[in-house]
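Removed: one protein chain of the complex. Kept in place: all other protein chains.
Here the chain labels run A, B and C in written order, and each chain numbers its own residues starting at 1.
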Amino acid sequence: MVTARASYSRIRTALEAIRDHPGLALQVVAGASAVLERYGNVAAIIERDGFAITARVHMMLEGENLMAMAKTTGIGLMELATVFDNLQPDIVVTVADRYETLATAVAAAYMNIPLVHIQGGEVTGSIDEKVRHAVTKLADYHFVSTEQAAERVRRMGECPDRVFVTGCPSIDLAAKVIAGTSLDFNPFIRYGGVGADLDISNGYIVVLQHPVTTEYHRARRDVWETLSAVSRIGLPTLWFWPNSDAGADGTSNGIRAFREIEKPANIHFFKNIGSEDFLRVLLHCRCLVGNTSAGIREGSFLGVPFVNIGSRQAGRDRGANVIDASYESDQIIAAIETQLTCSRFPGETIYGSGDAGRKIADLIASVPLTVDKRLNY
Amino acid sequence: MVTARASYSRIRTALEAIRDHPGLALQVVAGASAVLERYGNVAAIIERDGFAITARVHMMLEGENLMAMAKTTGIGLMELATVFDNLQPDIVVTVADRYETLATAVAAAYMNIPLVHIQGGEVTGSIDEKVRHAVTKLADYHFVSTEQAAERVRRMGECPDRVFVTGCPSIDLAAKVIAGTSLDFNPFIRYGGVGADLDISNGYIVVLQHPVTTEYHRARRDVWETLSAVSRIGLPTLWFWPNSDAGADGTSNGIRAFREIEKPANIHFFKNIGSEDFLRVLLHCRCLVGNTSAGIREGSFLGVPFVNIGSRQAGRDRGANVIDASYESDQIIAAIETQLTCSRFPGETIYGSGDAGRKIADLIASVPLTVDKRLNY
Amino acid sequence: MVTARASYSRIRTALEAIRDHPGLALQVVAGASAVLERYGNVAAIIERDGFAITARVHMMLEGENLMAMAKTTGIGLMELATVFDNLQPDIVVTVADRYETLATAVAAAYMNIPLVHIQGGEVTGSIDEKVRHAVTKLADYHFVSTEQAAERVRRMGECPDRVFVTGCPSIDLAAKVIAGTSLDFNPFIRYGGVGADLDISNGYIVVLQHPVTTEYHRARRDVWETLSAVSRIGLPTLWFWPNSDAGADGTSNGIRAFREIEKPANIHFFKNIGSEDFLRVLLHCRCLVGNTSAGIREGSFLGVPFVNIGSRQAGRDRGANVIDASYESDQIIAAIETQLTCSRFPGETIYGSGDAGRKIADLIASVPLTVDKRLNY
Partner (left out) sequence: MVTARASYSRIRTALEAIRDHPGLALQVVAGASAVLERYGNVAAIIERDGFAITARVHMMLEGENLMAMAKTTGIGLMELATVFDNLQPDIVVTVADRYETLATAVAAAYMNIPLVHIQGGEVTGSIDEKVRHAVTKLADYHFVSTEQAAERVRRMGECPDRVFVTGCPSIDLAAKVIAGTSLDFNPFIRYGGVGADLDISNGYIVVLQHPVTTEYHRARRDVWETLSAVSRIGLPTLWFWPNSDAGADGTSNGIRAFREIEKPANIHFFKNIGSEDFLRVLLHCRCLVGNTSAGIREGSFLGVPFVNIGSRQAGRDRGANVIDASYESDQIIAAIETQLTCSRFPGETIYGSGDAGRKIADLIASVPLTVDKRLNY
């Protein structure tokens, strides 16, 4: 079950390994923002990457509020019950902690289908924190990214023999990318987008800033501060559009309004980008800015200087490449300037060493198909 | 949010204490089986007990399968989002671990409403186990029944200052009942029901057996075994109809068919009964048979001999009043006969000492209204 | 799309003809009460009759009120949109006027799938009247039962070249049945049921009474009057359980209570029966009592004396075999006694002459696949 761009990046090498595993048959269900043009049509990217999409789930209720988020999850639960009844999977795999993933987890648990959860046991801010650990309690197997995450999952009462440190599949992609040496494509030509034409040959900044769910009224203001900061820094900037969330429209409005009013000459905006290409862009940037977990996960492996804005990534295990900043423009500028003085950080393998996809496929092929579990205290 | 007869019994004294607390305003939402005639119209009982029902939620999809359970939860999530948006509660309280309670928990969590969970931290079989702990991870406060439950909730990573041992409100009712001395009403007159006319002056057996979700194909056979056992025992038997669950119809069919075919002369069937009256009936019975948690919770406090059938209550903290039996008729008979040789057990306060309702109301009135939390490791 | 026992009887020979037509591929979608044990598991009967069920749609929300009827239709609409998207049918066929059929019609119309409506243009009481004509306005083709129905559909503004008098497929079954000479099976042995053991060799009465939607509070009282009437008449009576509807529980309660209290010695109750067997039972009864359209449709063809209770069939084209009665016990008795003085009526072909199924299949194979239409004024 893939519900967003970021989730897909974090699972893609596992999907490849499952597809290619002689003992497994892969069914990809694409849902939520992953099937919508507005969010970059991730389903099309998935197909372009050579996966067949077995079912598409339209579940996103329009609305700029938290109620719509709850209802979207309810609709998803109704829809996924049908999908699972049609497909009769032996195992359902869900990734990470977006709010709509709880629909996947509940549907699988209630229908007695063994549930594998990838990327449990991490600690962050916002509603994701509740979602992630609730999914852990519904899941039968836990394939986690770090040793600390494994320890947390076990302490939550999960049986140690159901918890496996596979590393994060997103690092698999990063490992592939790091094998190359230069940015081997032109992002403006390949991905279009809108905004300034930029010369990035002398270095560039990348921005990816998601709205923070429990603060969505501030989404517009928050993005404005970051826009101001990178606009004042003046370096060529590649800005990637955020995912869907309550508040996405606050962020979107902020971006549109800033463009109309401030006409920033150094920022180009992209709707979506292939996950490997994104990593290539990241690998060669002088600084990543925003609140994306990619800064912490892939960033630590790639050694990319990252300015982490606000509370969204608070609590995650992290490497030396991260500097925190508040939502204020001045602070963001200061943090970027600090990072620009470094070049690149040494890579760290906190989140895996590049073979997570294969490990995950092997485990799925070998674990017993059980749905019974009990608190291990 | 009350969704079933059993949930209401377990929360009723807390509802009273909240209603009567000068600093609190109570809104009762009745949903799922609690608003349906087929399951005894618990909403009417709630109103008869002097509570106004603020909203009714129709969410139960008909169907004898697990898919319907998942869809019911999805419908409930859509409906409850509207209810919470209309009522704007400061705090939502949810009880125990029925599958549909997850809809309450998700709606509250996603809409940033502080969530209180009553009866977390216990350990049982079946899907309830997953539901209960997932609700714990979505909840902001935990009012638990036993010290062991509190310890489990804390070990799952919840902050100790959010975990309170209040005891179980069901024990409050049991404490009231124990104050009386005899069965002061005639259950046949007060509750009607169908089946044999019985003389219970020389003792009687009580049966309450729920279908076990993950085994619903066997629900019909399981109930048949228990019916055979009590039929052969021959003592006057008061049988109480089970709650709604996937498989409820298997159980119902079993009961109907057994009545038509075997015409048991010693069993009378009741659809529903007030929670205090049920405890009075329990207090004076010679043996309780089935898989109801009441045998373990209120039963330990009242000292009622309980024959616990099957896996449904496995793992619960329990007193000396419980003997286990498998689903086989012969085993059930043997266990009942053992219990009939005892009279009554000494009461135990494992699940509380009778002031849980008041404690819960006081806590709700005093805890900070926060929705932020993080794994406490 | 089959949603109930009655709908299936009215479409079965058409399903056969479609399945056997070289130019057509049949997909049967079973939904609403047709997939539920409580209503006789029509889906199992459909399969026993040799049809594969392509999709099952669980859509019935429990609840004894009109709101549940509306929500059920909403759920059905969500579910059927998925089903039609999965199956990609060239044509959708819907039957008659039950409230949930509107979900089928709306889903097909909105998804640009040509919609065939069978049994439009008739006139009855209750919500069915609104549903039937609304479906007509959403449908692209109309296969009607009578010449008068065709005239009404055309007057509503439908193009004459889209309106076809095929007769009603239910008459096809009746024509098969009439070829036999005697009741060639024992209904008690074949269908079980509950209640009195009856000797029907000297004639019997058949009852089939549905709750009337807009009057559901009265459903319990209404059925009680009919029960009293046939109980006092004293002839052996085969009573068939009603369909699902808001109010079904009023009727069900009435029947259960009457059985417990009055213990009628001359009534046997059946949950469900194969449609051909029902017609055989009908053909040989001395009188049919209730508000089933079978009394008017198949009844006129078979010449069965019919006592039509209440307003449910008001306005339908009818033959000489029908006498009306109010809901009052005395009136029902008087009408039954009048009918018992007749033997059998001559058969009439108002609703078709036995080749409707074949005509429908031929038309479906030949009509253009169009969804454009406009009022023909």
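As a working rule, contacts are C-beta pairs under 8 Å (C-beta built on N, C-alpha and C of every residue); 3 or more make two chains touch, one makes a residue touch a chain.
All of these numbers come straight from a predicted model, not from anything done at the bench.
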Among A:L24, A:I53 or A:A68, single out the residue that touches the unshown chain. A:A68
Of C:M60, C:L102 or C:L288, which one is in contact with the hidden chain? C:L102
Specify the residue from the set C:S7, C:Q27 or C:T73 that touches the hidden chain. C:T73
The listed residue (A:D184, A:D197 or A:E260) that touches the chain absent from the view is A:E260
Note that chain B touches the chain not displayed via residues 75, 78-79, 82, 86
Across the whole complex, list the residues on chain A that are touched by the chain not included here. 35-38, 58-65, 67-68, 71, 75, 194, 249, 253, 260
Note that chain C touches the absent chain at residues 66-67, 69-71, 73-82, 84-85, 99, 102-103, 106-107, 109-112, 123, 125, 127, 129-131, 133-138, 151-152, 155-157, 214, 315, 371-375, 377
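Here is the rule we use: only the chains that are shown with their structure count from here on.
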Could you put a whole-Å number on the gap between the CA centroids of chain A and chain B? 40
Set of chain C residues in contact with two or more other chains: 75
